[in-house]
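If you scroll down you'll find the structure; I have some questions about it.
With one protein chain removed, the remaining protein chains of the complex are shown where they sit.
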Amino acid sequence: MQAQNTASEPLLEVRDLEAWYGESHVLHGVSLDVREGETITILGRNGAGKTTTLRSIIGIVRKRKGVITLRGQDLLALPQHKVARAGLGYVPEERGIFASLSVDENLSLPPKIADGGMSIADIYRIFPNLEERRNSPGTKLSGGEQQMLAIARILRTGARVLLLDEPTEGLAPVIVQRIGELIRTLKTQGYTIVLVEQNFRFAAKLADRFFVMEDGRVVDTFATTELSARMGSLHEYLGV
Amino acid sequence: MTATTASTGPAGVSTSGETWGRVAAAGLVIALVIAPFGVYPVFLMKLMCFALFAAAFNLLIGYVGLLSFGHAAFFGTGAYISAHAAKVWHLDPLLCVVLGGIGGGALGVLIGYLAIKRKGIYFSMITLALSQMVFFIALQSPFTGGEDGIQGVPRGTLFGLIDLNRPLAMYSFVLVIFLFGMFALWRIVNSPFGQILKAIREHEPRAISLGYDVQRYKLIAFVISAGLAGVAGGVKSLVFQLASLTDITWQMSGEVVLITLLGGIGTMLGPVIGALIVVTLENYLAALDFPVTVLIGGIFVACVLLFRRGVVGEVEHAMRKRG
Amino acid sequence: ADGVKIGILNDQSGVYADYGGKWSVEAARMAIEDFGGSVLGQKVELMSADHQNKPDIGSNIARQWYDVDNVDMITELTTSSVALAVHELSKTKKKIDIVVGAATSRLTGDACQPYGFHWAFDTRALAVGTGGALTRAGGDSWFFLTADYAFGYQLEDDTSKLVKQEGGKVLGAVKHPLNNTDFSSFLLQAQASQAKVVGLANAGLDTTNSVKQAAEFGLMAGGQKLAGLLMTLAEVHGLGLKSSSGLVLTEGFYWDLDDRSREFSDRFFKRTQRMPNMIQAGTYSAVLSYLKAVKAADSKDPDKVAAKLKELPVDDAFGRNGKVLANGRMIHDMYLFEVKKPEESKKPWDYYKLLSTIPGDKAFFTAAESGCPATK
Amino acid sequence: MTTIFGVPTAALYGQLLIGLINGSFYALLSLGLAVIFGMLHVINFAHGALYMLGAFAAWLALTKFGVNYWAALALAPLAVAILGVIIERTTLRRLAGLDPLYGLLLTFGLSLVIEGMFRHWYGSSGQPYAPPPQLQGGVNLGFMFLPIYRGWVVVASVVVCFATWFVIERTRLGAYLRAATENPALVQAFGINVPLLVTATYAGGVALAGFAGVLAAPIYQVSPLMGSNLIIVVFAVVVVGGMGSIMGAIVTGYMLGVLEGLTKVYYPQASAIVIFVVMAIVLLVRPAGLFGRGE
Partner (left out) sequence: MTAPDTILQAQGLTKEFLGFLAVKDVNLSVKRGSIHALIGPNGAGKTTVFNLLTKFLTPSSGTIRFDGVDVTREQPAAVARRGLVRSFQISATFPHLTVLENIRVALQRRAGLATQFWRSDKVLRQLDARARELIADFKLDIYTDTPAVDLSYGRKRALEIATTLALDPTMLLLDEPMAGMGHEDIDRVVELIRKAAVGRTILMVEHNLSVVSNLCDTITVLQRGEIIAEGDYATVSENPRVREAYMGMEEA
């Protein structure tokens, strides 16, 4: 049976997700859905559970309950190394650059999971800093360079659904702008993006819909069009 | 985990845990005082030597996060020096033991200085390799008696008054040193210094950036641990009237790791319980037609896989869970 | 206490596990059975333990045996360091020990004591056998591979003395670390020395490895003779004739010596699937002699038994012309053997050619020579 | 006759060559350790025992099944690798994410068990194993008599060491290995089967030990204790080399073998400790080891 991907049916769906770190219960029923080609942003204060939600989707957090499906495929049932192959690309919060690999090797590390990824040449065109340092060990890069590398390497794999955890953290304004442009480009190319952000102003310009998390739950959802109307309650949630 | 449990004392030890610790310590002292009337005293003395040795070792692994795989070097050095002091120099037994401790500590300065340059597993391998070097030196130097060791070490007369050849006198002597050593360790762990050790174990660069000279702290801890291991070795050489290569082999280093692991790393009572189990086992296994090392190895594997916290650690954990 | 308790304390899992090991326990059991299982109307009980070659474990077990289990006599005691430790202990506890498996002649020398005995061989006997007899037979220039610790030095010293006494020369020696694995470097030096005999003043795995590698480097093929200063049938068996043929060594026993030794050895073989060496046969003799002494003394009292042990002759499957000296040394004939070539070996365990017999009073120190303070 | 410090040059060549032969074992073993450490962060204390198993596997194959040396050279490492798979899957795996010290302790325990069993079954005096007929005998090099088999050991170990180096440093597989070492969860999140990689690495690392064991069988007695003494020296080699690099393990292995060989000529008593002395000096000067990249 083939799952139908009509615009209304979610591509990625999370329902009643609960998750634990050891014995501490961190997510208490998170539900969100992302349609194909859509960019959503998860907002929330520190510790709300945003990162944990992404980690649960990609399978790094193993102790979880609920439903996570991608194109109708149950991700919870997959062994961890198969999750990405279902079409996901993940940019972790702490960047996860490998110290013992050069920039080049870091870049070509994630295996290709589908056609249509960018070529290394394309990537270096977007991030000239990286090209300059291509042979140096990954963690000898500056914080910002590492962040670029973390995004860049996912673009190679052909994953069409990207999970980005605070991609602008620690970046210079110019680079933030460049990443903003990059995400916009990706949107026009039909990528589906789940963005976790603290930088609300940055996210506001990119997202189609917002999910607000608090204490391990999604407490509010709205579309960009409703944004101005919602500023009041957002202020309450986030202090923006 | 439990984010806001109440009633944690300054060192993060819950007050109920502290009470339990006191009760257990008192129980231990009482048990040790009456035990020689029912149990073979030499066995108990051996037990205390190993318990003290393991407790000294535990200071490093449990509170600084350094697994020394060469602690036998200090134990053995202490044993040799005490034995030599007693047999050749005819010194007072207490002085012999003290000299053993100083010898262990001095060697600790040398080995520690080299070893603390590296962390984690490298540290373990370096201590192992350096202790192996000490072993070879002990094997070859005439002072140690090579393979034969220093035999027939006299127990001597304490302060010229108490003849330690009387089993109960010897037992009391060992008991007092043992309790003193355990108290010293307990004090160190629960001291301002101990707190800094924990911080270093947790995040070394951060401790540096707060202005702590971490190498110095580690070295101090290392030397204290080596010195107490030397004391344990010294006592052992008087109890068995023998200092031998066994005390200084890497298998002995492995044994003290086992004792600590089995009893519970980072617990005060763990080394005692661990020593009790291992010493008992060795005593009984020697008479069986079963390869001792297989069983010891098996226990090692089981400990690591099934109860890493060790006996005492598991009990503490279970108690914490319940209350 | 009821019963006569005999303890076998030796290495049952380490390098010397074949050399004595549980086979010695079996030999002791045979001795008790041969004696009839009881003495003075009391049952004879046998205990055994593994001292793992560690003097402290050994003395700890011995201490418990004496203090708690009322063991009357401890024997076997492979490994000199353990033997010395137990010897010391037996003196303070006034209990009898009969050392079989340890080599050092100090046991009846400076470390002698009234309740301690030494049965099968010692460094002196090995030196006389291998060093003396071999030099006399023409092997008059020597080079030593010596384990770098006290026991190695003692073997080397004792042997060189005899080599020189017999008019031979010692061309050199190289000290190798204990538990060395690769001997090629030392063997090259031995080869370069062009000595006629290369003496192995080491023990256990060090010896077997040097023998094996000597064969590899063509030492014997090059005309040099290899002399194992402490080797027994068990090691030769472990090496195989291919590696060990031509090796010269001294033992106090060989299963194929005469009818008595063959009779005992056949019975031993049936129980263990192997032929006894001098340690195992010696343990048999030690236990048997002890029981005879107890019977003769009509008491377990150590002083009386010790006196009887020194009085009675030793004559059993192991001991030929055996007697015990005042310092506790049992003297008996020793034999110099050469290991056969594979093609000379006619049957399983047919390993040795007898080169010469060294009479007991030549092989061992006399009580006066021994350096034992009590018998000077 | 020319001499260097009183030793004839000819003899010195001989000793150098012998040092190289011993270095081959150090290199093979420290390489295996380095590979395993790199990936699992486990100091495989059982390495010595598995080396011993390799030798025993060859000996058992010969005596029980008549399998010859050449077949054993392939089969014994395979057998050890299979055991490695079992060890990894049943025990080491459960320690993932814990302090690497637990891995050290576990493998220490395993080595005691393995050695104890073999000691129990086969005694410790060792079993004989003859070199294959093709490699028996020796050649006279003028300065020394070189058993052909020893020459073969050097060749075989050099080939195997460099092949391993190539795979790890120059292939994609190697990049996976190194990345998974640092952050297995993330590599896994990229879609790489890390558990499989880990198992394969451990199996590969111990297979190297098994291979060294087979190589050693005709030279040393096949004895349950053959690994336990070697392993500590190999640890020192690894510290000197610095765990950061595969090449470091290899080069240091050969280098220290040669150094030890020379010590046996000039000051044999010190040969057991020379490596440890070198280790102490290296630690003073370069705490990360000769080839290490620091912490």
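Going in written order, the chains are labelled A, B, C and D, and every chain counts its residues from 1.
Please note the rule applied: a residue touches a chain if its C-beta (ideal position, glycine included) is under 8 Å from a C-beta of that chain, and two chains touch if they have at least 3 such contacts.
It should be emphasised that the depicted structure is a prediction, and the values quoted were computed from it without experimental measurement.
Every visible chain touched by the undisplayed chain in the complete complex is listed here: A, B.
Although one chain is not drawn, the whole complex shows that of B:S141, B:N165 or B:S191 it is B:S191 that touches it. Check B:I126, B:V214, B:I273 or B:V315 against the missing chain and you find that the one touching it is B:V214. Contact between chain A and the absent chain runs through residues 24, 45-48, 51, 93-94, 129, 133, 136, 140-145, 147-148, 166, 169-178, 198, 200-201, 238-240. Contact residues of chain B toward the unshown chain are 1, 3-6, 8, 10-12, 187-188, 190-196, 198-199, 202-203, 205-214, 217, 220, 224.
Please note the rule applied: only the chains that are shown with their structure count from here on.
Within the contact network of the assembly, the step distance from chain A to chain C comes to 2. Path length between chain C and chain D in the chain contact graph, taken as the least number of steps between touching chains: 1. Taking B-D and A-D together, the chain pair joined by more C-beta contacts is B-D. Most remote from chain C, judged by the distance between CA-atom centroids, is A. Among the chains in view, D has its Cα centre nearest the centre of the complete protein Cα set.
Centroids built from CA atoms put chain B at 51 Å from chain A. Spacing of chain A relative to chain D, judged by their CA centroids, is 44 angstrom. Mean C-alpha positions place chain B and chain C at a centre distance of 38 Å. In chain B, the residues that reach two or more other chains under the touch definition are 136, 140, 291-293. Contact of a single residue of chain D with at least two other chains is seen at positions 116, 119-120, 269, 272-273. Those residues of chain D that touch chain C in the complex are listed here as 11, 14-15, 18-19, 21-22, 116, 119-120, 123-128, 130-131, 138, 144-145, 147, 149-150, 218-221, 223, 225-226, 229-230, 261, 264-265, 268-269, 271-273.
Interface of chain D with chain B (complex): residues 37, 41, 43, 91, 94-95, 98-102, 104-106, 108-117, 119-120, 232, 235-236, 238-239, 243, 269, 272-273, 275-277, 279-280, 283-284, 287-288, 295.
If you check the complex, the residues on chain D that touch chain A are 172, 175-176, 178-179, 181-183, 185-195, 293.
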